[in-house]
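Take this structure first; my questions come after.
Our next item is subunit A:
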Amino acid sequence: MTRWIRFPLVSVALLILWLLLNQTVSAGHILLGSLIAIIGGWSLTLLELPIARMRRPTAMIRLSALVLADIVRSNIAVARIVLGDDRGRERKSGFIDIPLELRDPYGLAALACIITSTPGTLWANFDASSGTLTIHVLDLIDESEWIRTIKSRYERLLLEIFA
Partner candidate 1 sequence: MLLIAVIALPFAGSCVAVFFRANDRNAEAYLAGSISLVTLLFMATAYPLVVGGGVVRYRAEWVPTLGLEFVVRIDGLAWALAVLIAGIGLLVVVYARYYMSPADPVPRFFSFLLAFMGAMLGIVLSGNLIQLVFFWELTGLFSFLLISYWHQTAQARDSARMAFTITSAGGLCLFAGVLILGNIVGSYDLDRVLSSGDTIRSHALYVPALILVLLGALTKSAQFPFHFWLPRAMAAPTPVSAYLHSATLVKAGVFLLVRLWPAMGGTHEWLWLVGSAGLVTFILGAFLAVFQQDLKGLLAYSTISHLGLITLLIGLDTPLGQVAAIFHIMNHATFKASLFMAAGIIDHESGTRDIRRLSGLWRLMPITASLAMVAAAAMAGVPLLNGFLSKEMFFAETIEVHDNSLVDQALPYVVTAASMFTVAYSLRFIRDVFFGPPPKDLPRTPHEPPFLMRLPAALLVLACLVVGVAPSFTVGPVLDSAARAVVGAALPEYSLAVWHGFTPELLMSAVAMAGGVGVYLVVRSRLLVSEGPPVLRHIDAQRIFDRVLVALSWRLARWLEATFGTRRLQPQLRLIASAALIAGLAPFFIHGLAPGGALGTPFDLAFALMWAVGIACALGAAYQAKFHRLAALVMLGGAGLATCISFVWLSAPDLALTQLAVETVTTVLLLLGLRWLPKRTWQIDSSGAPAGIRWYRARDFVIAVAAGSGLAALAYLVMTRPATESIARYFVENAYVKGGGTNVVNVILVDFRGFDTLGEITVLAIVALTVFALLRRFRPAAESIPVPEQQYAQDSADEAHPDRQKGESVKSAMAAPALIVRLLFPVVGVAAIYLLLRGHDQPGGGFVAGVIMAVAVILQYLAQGTIWVEARLRVLPVRWMGIGLLLAAGTGAAAFLFSHPFLTSSFSYLEIPLIGAIPVASALLFDLGVFALVVGATVLMLIALAHQSVRSHRAPRAPGAAAKPSVSEVR
Partner candidate 2 sequence: MSRLTDHLIIAPVLLPLLAGAVILTFGSEGRRNFNAAVNVVSSFALVAVAVGLLRAADAGPGLAGVYRLGDWPAPFAIVLVADRLSAVMLLLTSVVAVAAVIFSLARWHRAGPHFHSLFQLLLMGLNGAFLTGDLFNLFVFFEVLLAASYGLALHGSGAFRVKAGLHYIVVNLAASLLFLIGVSLIYSVAGTLNMADLAALIPKIRADDLALLEAGAGILGIAFLLKAGMWPLCFWLPTTYAAASPPVASIFAILTKVGVYIVLRLWLLLFGNEAGASAQFGGEWLLLGGIATVAFGIVGTLASQDMARLAAFSVLVSSGTMLAAIGMGQVGVTGGALYYLISSTLGISAFFLLVELVERGREPGADVFAVTREAYGDVDTPDEEEVGIAIPATMGMLGFAFIGCALVIAGLPPLPGFIAKFALLTAALNPSGSSPGAPVPMASWALLVLLILSGLAALVAMTRAGIRAFWASPDRAVPRVRLIEMTPVVVLLILCAMQTVHAGPVMRFMEATAQSLHAPHNYVRGILGQKAGG
Partner candidate 3 sequence: MMEIVLSLGIGALAGSGVWLILRPRTFQVIIGLSLLSYAINLFILVMGRLRIGAPPVLPGATKGDPAQFADPLPQALVLTAIVISFATTALFLVILLVSRGLTGTDHVDGRESEQ
């Protein structure tokens, strides 16, 4: 069984995907969906996907809420910038380097998605050898403020989840 379901989370997700797509929870589709999900999960072993170790569901929920709130806030902020509502100050944008402790590939991928999805910040580069993350910030007021935000708000939680 474990030989076949190497990625149980993925398989479950695929089953949910299948059921959502078909908008049904009928027995037939659960059976068919499971079959497809197992095959789908198995296909990932071919692609040598690293094994994920995810823990702390609470941290996950906290992170999600945090990201959601940040996204809404940043949306408004960036919308203001675009509409020219700079409140009379000179806006500055630029790159900043952030040293990261996070090494887990899933954690990094999640961080990439979070940073990129949040308006105003962009994942620009990551140097695996030094663990340096480069991001681009649209409204760069205080560089150290940004570093702290990323590290304390996101990286900490991600380290908890993907440790």
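Everything that follows uses one rule, which is that a residue touches a chain if its C-beta (ideal position, glycine included) is under 8 Å from a C-beta of that chain, and two chains touch if they have at least 3 such contacts; residues count from 1.
On how the list was made: all candidates are chains of the complex that A comes from, given by their letters.
Owing to the predicted nature of the structure, the values given are computational and were not obtained by experimental measurement.
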item: Single touching candidate for subunit A, where 1, 2 or 3 all sit in one complex; value: 1
item: Contact footprint of candidate 1 on subunit A as seen in their complex; value: 10, 14, 17-18, 21-22, 26-28, 31, 36-37, 39-41, 43-44, 46-50, 105-106, 108-109, 111-113, 123, 125-129
